[in-house]
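All protein chains but one are shown in place.
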Amino acid sequence: MSGGSGSLSPALGPAAAARGPWSAGRARGTKTDRFGDALLKSLCAAASLLAVVILGAIFYQVLDGASAAFSQLGIGFLVHEVWQPNFGHFGAATFIYGTVVVSLVTMVIAVPLAISIGLYLSTTASGRVRSVVGPLVEMLAAIPSVILGFWGLIVLAPFLQAHAEPFLHSTLGFLPLFGKGETTGLGLFTASLILTIMVVPIVAAISRDLFLTVPKDLQDGAIALGATRWEVVRGVILPSAASGVVAAAFLGLGRALGEAIATLQVIGGGNFIHASLFGTGGTLASRIAEDALGTPYALQLSAVFYLGAILLAMELVLNLAAQAIMRRFDAFSAVAAR
Amino acid sequence: MNPNVTPPSQSAFGAVEAEFDALTSGVAALSANAETATPPETASADATQTQPHPSGGAKPRIRIGSAPVHASAMQSAESATVDALSGAGRAGAAPARESIFDVREMSVSYGTNTAISGVTMQIQRNMITALIGPSGCGKSTFLRSLNRMNDSVKGFSISGQVLYHGHDVYAGSVDPVEVRRRIGMVFQRPNPFPKSIYDNIAWAPRNLRMKDDLDRRVEYALRGAALWDEVKDRLHASALGLSGGQQQRLCIARAIAIEPDVLLLDEPASALDPIATLSIEQLMQTLKHRYTIVIVTHNMQQAARIADRTAFFSLEATSRAGVLVEYDDTDVIFTRPRDPRTSDYVTGRFG
Partner (left out) sequence: MTELPHPPASSAAPLQPAADDAPPFDLLAGRSFDPSGPLDPTGHLRGRQRLSRIMQAIQTGSAIVALAVLAIVIYSVAAHGAGALSVGFFTQSPPVNPEGAGGGIAPELVGTVLLMIVATAIALPTGILIALYLTEFAPPKVASALRLILDLLNGVPTILIGLVLFGLLVAGHGETGFYASLALAIIMLPLIARAAQEMLLLVPTGMREAADALGVTRWRTVRGVVLPSAIGGILTATILAVARAAGETAPLILLSDVFGRAVTFGIFGQALPNIPVYILEASEQASRYGFARAWGAAFVLLAFIALASLGGRVLMARSRAKLVQ
């Protein structure tokens, strides 16, 4: 040990030798060493434990906060439609519906778009274009949701109200989905578009990374069989990355479900279920944010926690599924890349 | 077993150095193996079929290690005659050698780095042409340039001409996909798709809309690659479950399923064990009746065993670019090379 420490200096470099009061005891300081080791290890373990405790506390606190509402409103809360705190009416159905519809519309638009962008960034674009466009697309994910929501409120919603919604209503109006628009342009559809802007860069970036890991020899094998670029994509790249893309979509969906602020700004805060996408509504997250802005009284606060518990359960399922797929995917691609 | 292959004797190459002798007799023994390594029940049939051939003094089946009389006959003969004879013997139906590829002054560089320079050679139909040489001498580059597999490599540029059936492969109007559809390729490492065995084969025919009788096509491709009997009961199992040698034969089957004209093989056996290697080599002997085969190999014995023609590539000392040193019938390359560099390489003095 003592001889070792001496010869270690070059390996550690002068920076290590000159550092701090501990350096003094370096040559023979076994006691300090043992103490330092134990201290570092317990600090690290404590920090890790803290992360576990935080997650546990979040779950506990959400459930605990919801317990009063749960005992008073029961499971019927999930199917009860009306949310009128002033009259003591609490039902989550509108927000569950809103969450599901907004998420579905978001994913229907975002996933194909994101995969397409991922393919562009991994196969179609040349190296230089890639290195510029890639970060720009990811930049989209860095825009704060409150700014995106503000933009949606002031710029996007009036545009949709004036152009997109009348057009969709007149061409696809026979479907109840595309009903008559609100005068503001706020509603489920606008919220879906704003969430699409938030989800696309996430899914596109992960998809691109997945596509880039598809082994080159597999692609060469396909090219050598006289396949066109698209056939290589369809036959080799997409199938090899498929499960990973599904996991990426789950992560994106998790983001869409949990976004409170931007949704709150553009969804219009409706309290009833209706078929039209152009009507106002609410999601679990946006309702939590909306009611939190006021000063909720006891049962209302507990009902808000109840909404939070439903949201947390959805997120948990999605994240666990995405993690499970990702881990299996890692194993799979390890086999394929052998 | 085969009457054409007589055991070589040391004295056959009396004038040559001892180490050369040792090497070539080894080659000869291996060559004899390849010739005769046929299933036992067919060996006698093989023998009877080959018996009608030795009619003249200059026998068509000239191999390394064949009786010295053959070698001397070869030496005295005009090379064109030899070509014709050898072509008749090896390709059966084709009476004379017909060039499929006519490569003229091909130079390839990646960025500023010249990989091969000024290669001119013809590749003949229904023959196995081996490309040998030390690593980094550009033989794989040459091979991949024949079917435009290098197009997507960064900085790739090519000069000279690659004429395939007289058409310039790199002409502006040519669709590289069409080129690769006619000129198939099998790679160093087996690269089956992570799909079923059946879908590995059926994938390219489906792309090409050759969907009629797909089951039969898959079966023939697998038979053609000598894999059918091993996989016929598990066609819908994953191809990744096959052994390395089976995977490589699957890749060959996959390539022949779309009836290419030429098969390019880039060190197809380098990742395989000796038994799998042998089965691939046997397979190539069968396949050349229908396809023109060009194979890159780092294994000289393999070239000697299977190739009709051999091209020796090497690095030019000053420019560090790959050049074609010598290209001739395989036995000439291995027994009487004209260029001292070839002789150094095949005798193991270099490389």
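We call the chains A and B, going by the order they appear; numbering starts again at 1 in every chain.
Everything below uses one rule, namely that a residue touches a chain if its C-beta (ideal position, glycine included) is under 8 Å from a C-beta of that chain, and two chains touch if they have at least 3 such contacts.
What you see is a predicted model; the values in this text were computed from it and never measured.
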{"item": "Which of B:V108, B:A202, B:A221 or B:V346 contacts the chain that the document leaves out", "value": "B:A221"}
{"item": "Contact partner of the left-out chain, one of A:V100, A:A125, A:L177 or A:L212", "value": "A:A125"}
{"item": "Contact partner of the left-out chain, one of A:G173, A:P215 or A:G258", "value": "A:G258"}
{"item": "Missing-chain contacts mapped onto chain B", "value": "38-39, 42, 45-46, 49, 89, 92-93, 164-167, 169, 171, 173-175, 177-179, 181-182, 207-210, 213, 215-217, 219-221, 223-224, 226, 228, 232, 256-257, 259-262, 285-286, 289-290"}
{"item": "Interface with the undisplayed chain - residues on chain A", "value": "1, 4-5, 7-8, 11-13, 15-16, 19-20, 22, 26, 33-34, 36-37, 39-41, 43-48, 50-52, 54-55, 57-58, 61-62, 64-65, 113, 116-117, 119-121, 123-125, 133, 135-140, 142-151, 153-155, 197, 200-201, 204, 228-231, 233, 251, 254, 257-261, 265, 285, 288-289, 292-293, 301, 304-305, 308, 311-312, 315-316, 318-320, 323"}
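Here is the rule we go by: only the chains that are shown with their structure count from here on.
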{"item": "Rounded Å distance between chain A and chain B, as computed from the means of their C-alpha atoms", "value": "54"}
{"item": "In the complex with chain A, residue positions of chain B that touch it", "value": "147, 149, 152, 154, 177-178, 180-182, 184-187, 189, 191-195, 203-204, 207-208, 240, 251, 254-255, 258"}
{"item": "For the chain A and chain B complex, residues of the former touching the latter", "value": "127, 215, 217-218, 220-228, 231, 235-236, 239-240, 332, 335-336"}
